[in-house]
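Before we start, here is the structure in question, set down as structure tokens.
The chains shown are only part of the set, and none of them has been moved.
Letters A, B, C and D name the chains as they come in the text, with residue numbers starting at 1 for each one.
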């Protein structure tokens, strides 16, 4: 589920609100980072124990030299820079993907205004067009999101859910057999032909309305295609690997490089042995958390806390579509004068 | 209220104008940062007092080692980089949200030009369409801004304010009961149906005007939806936490790390004891102020000095809408030759 | 006036052209920075004189310690980073504001093509629509730019300049009294009604042309509204203050921190006393100039060298509008075969 | 072929998924970097061998001095910064190019809805328009992608593949002879004229549909032109050279600068001789990998693992176009009530 905290940070008073966000668990950096941190802590104290208890004095000297070597060179890996650029790209794509999600509301509004008639055939046409739109959208979502895929593993499940009729499934399967390519857009073609029929039967009064509706259907088709594009063309693997390599190798090197060395050896900044390398763990939280921002947003259609609630969307769209084009189609208030009328 | 200073910085003469802005209080960094600064100062001088008066010489040496350790490692937290990227994203969203605010002026202009008639029914239609638009907008705002929510806590308050009639409320509540989803857009559907009726009664002369008006109503619907999206999908919590953690942990570490140590111990850059760590506080102002930029803009619909004046907007939109479609509808100047006519 | 140098840098040959730009005064960094530089120099040499001539040896030692402390910590203020991000935002807004300036040329072209008739009434309609457009634009500009405000301090000045008739002013004032809100868009509503009248009189032959013209009028309204938005919603004051504080405090600290200390004290990089701290002044030019980029662009409607020439724009738009819709309306060349006709 | 890994990173649980991506070969940084790394390793150990076995003691001292000089100055080359900016530009263009690829689906939908008739002439018109669109697109692709060029080296190959008829080729060649400029858009002009004919024969019922179709044909033309623009106007060579020079010269200098020097000479951070400079190779992977991101994306129409699958696209577009406008043109489901009908 999406993690919303906008209302908690509406005002910036007193100490502000950001510090309060630090105590949330759901969708938090702690939840994402803790397994890595746990493993990191194990490795760190493992090395530390070897140094403190297992090595003899000569080996300790060698250990110290390796540690100082790691400490020096690990700082040469400029991960903050590459993370900054990479996360910017990921967040940019994440928001673009959200904006690529189509909403059937506009089309419902157009159809409610344009296709008249309270008889069964009028209602049927309005409902069917909206059903086709939502069907195409839902099929698209099954192709890109595990959540919706889990809910509708096959076309049959869509039929069971009432999103498709048995007859439609037969035709859909027929087309599907003829081509290896994805045919998620087929219900949109059907919707277009229902619109054409409605015009022929003069339920749609003018060509303008037809154009508006067809343009909007096409807009939804373009957005479904856009979603598939984001799914198909990932951020180049090389870039992701480069960033991941940088972060992981940095932390592997700090396992050796940030060990507390024997203060008696007088290495700089090793005057004192804290046993717990607090800044090390802070840095781990910081950089690993930054990488996890990318990791949880790179595919916003998964089941992370921060991912989009696509199943909710599917239900909402069906409900609202039917509501606008059918249920509230006739319940419009009368025109009466407002209280400021003079 | 929005803090406007554009006119004060129109020209860049002499010493420029930016330094003058430093002496403003409203919407200033001082106003946002002072509670944090106060707490920080308390902690800093608390530690300082312990070091100076409470510790014996041996403990002082340990204190100094801890201090130097903190000073060294706190510089490893690259907060300026992560703040730069994060604040860029926040400011980008902040301005996009402003641009997502719909303005009813265009629609009023279209309606004033297209729906003719000075009789009551003509006026009623024009006023009602505009009222529905503003109503939908206001309902949307109650969902995202505490200020407007406070003004109209329930639908009844909208009725009292004259934005909705009792009959409309009944229908609205009826629809509301049928679905758990937000139905802020319902008045827009009503507006669409009034337009359709006006066309049927031939008050709108051509299909073009209908299309223009319906497109604009839909545009306003899309913008209301956009505002809800920004409200629903926050900047990922992980990112905000990472940035906040970085800034807070940096300053916690400087509380120890920037203490003035006994000059006699000859630590580098501790030759002299100023008692007041001026650069430390400057840095605090700087980084904490940068974070507060994010904190006050992350939700621009709150009650911060820099937030958008949404209640003013609601009033302005109603007034201007009625003005254009009704009050000034007939007061158009005659066509007379301008003075450059030759 | 806008400073144009594009033609001087058309080619990049020999030593290139950028170095030549260093010798320009108008709109230059020197012109913007010199008062600050002057003040900075005074303070620097004031401190220097105190150190060299007024202090005894012991005080000199203290001065030196303060100086080295300032030198060390001033480097911790990462102004280049925050300046980079801030100036990017300012330049982004500056160019967007330029692009938000509406141009009446398109509308004039539409009107010239659509509203036919060389009789007085046809000319009158065409001229009046264009006059209203330019009037609304000019009223908008008086609200945001000191230059145009100076030229037209009141509506009466617009009447005197022939942009408005006395009758129109009366109606405008009447509307103005009824609402506290800005009514700069009123002439656009008038223009819309003239278009509607022209259609009714069949001077505009088809509904398409009406739609095109009304859409363009609305586009201009949106752009005027956009200009007011940029004026109303400044870059958050906090951000500007944070950047200004960073730059000013950095330079205040370098006044102490970059003093030439007695070479005999063997402080590092103080081997030699140049009296003139050339790098210091270069850095001042550099950072302060960068800040001045922001300062002169943050409001591009002022009277800086680099600001937009709005008064020129007002005149240009009136002249060109009348030229297209009236003066050249009939002087179209005959259709004759071009020389490549075969 | 495009490397898709979106589904593998849908969720961020446990240790996340990014580390798993490190073990992929196809499209990986290892596959791109290994030849360079091999060469680098050879050079590194060559120098190392010379130092260890070939030089006498005096020469070793000189070698060490050179090495330390290289180590010091190589760090002055700020490649991470320039790489960050350059790769951002390359990735921006890469995604824009993907979005510039036209898709014939919208047009097919429009044509299926607008051009009626199941007789041969209706089918012929619909199929021919789509064939012309895909033909123009394919010709454009032969001009910019080696893969499609290889498949269709000449116009004759297009005729053989059934994308063009012999008669069309004759006309195409005739036009081609008259001008040295690219005439890839000619089939689009033909498509336009088929649309005009269909309107004249009243197969297209209204002018709106004509406008929609012509606008879409023009949209595809614009996108083909856009693809050619990206091909014609590369990222300025200077920029690419500057970045490449920086990376290569950095690594050339590290070959000398990161040699393990004799620990006995007590150079800092040379306490121990590891023989294998692990951080050096990590840095190589990191920076060279970052450059390879740019190198493989700068032309996304090549045969890299991450490049767009253009031949697949050509086939898919032909198949889907025919499917929509012909094969499924009549197989639309009947209107029947959905299961939620009440």
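As a working rule, contacts are C-beta pairs under 8 Å (C-beta built on N, C-alpha and C of every residue); 3 or more make two chains touch, one makes a residue touch a chain.
Quantities reported herein were computed from a predicted structural model and do not represent experimental measurements.
Novice: Assuming the complex is a homo-oligomer with 4 chains given explicitly, what is its full copy count?
Specialist: Every protein chain is the same sequence, and there are 5 of them overall.
Here is the rule we use: only the chains that are shown with their structure count from here on.
Novice: Quote the value, from 0 to 180 degrees and to the nearest 5, of the angle by which the CA atoms of chain A must be rotated to coincide with those of chain C.
Specialist: That rotation is 145 degrees, given to the nearest 5.
Novice: Measure off the straight-line distance from the CA centroid of chain B to the CA centroid of chain D, and report it in whole Å.
Specialist: It comes to 39 Å between the two C-alpha centres.
Novice: Compute the distance, rounded to whole Å, between the mean C-alpha positions of chain B and chain C.
Specialist: Using C-alpha averages as centres, the distance is 24 Å.
Novice: Among the residues of chain C, which ones contact at least 2 other chains?
Specialist: As it turns out, chain C has no residue touching two or more other chains.
Novice: Tell me the shape of the graph of touching chains, choosing from line, ring, star, complete and other.
Specialist: Graph shape here is a line: each chain touches the next, no loop.
Novice: Touching chain C in the complex: which residues of chain B?
Specialist: Those in contact with chain C are residues 2-7, 9-19, 21-22, 24, 27-29, 32, 80-81, 84, 87-88, 91, 94-95, 98-99, 103, 105-106, 109-110, 112-114, 116, 206-209, 211-212, 269, 271-272, 274, 279, 282-283, 285-286, 289-290, 292-293, 296-297, 305-306, 308, 316, 319-320, 323-324, 327-328, 331-341.
Novice: So in the complex, the part of chain B that touches chain A is made up of which residues?
Specialist: Interface residues on chain B, with respect to chain A: 32, 35-36, 39, 62, 65-66, 68-70, 72-74, 76-78, 81-82, 84-85, 88-89, 121, 124-125, 127-128, 131, 144-146, 162, 165, 167-168, 171, 174-175, 178-179, 181, 183, 185-186, 188-190, 192-196, 207-208, 210-211, 214-215, 217-218, 221-222, 225, 229-234, 236-242, 244-246, 248-249, 253, 291-292, 294-296, 298-299, 301-304, 322.
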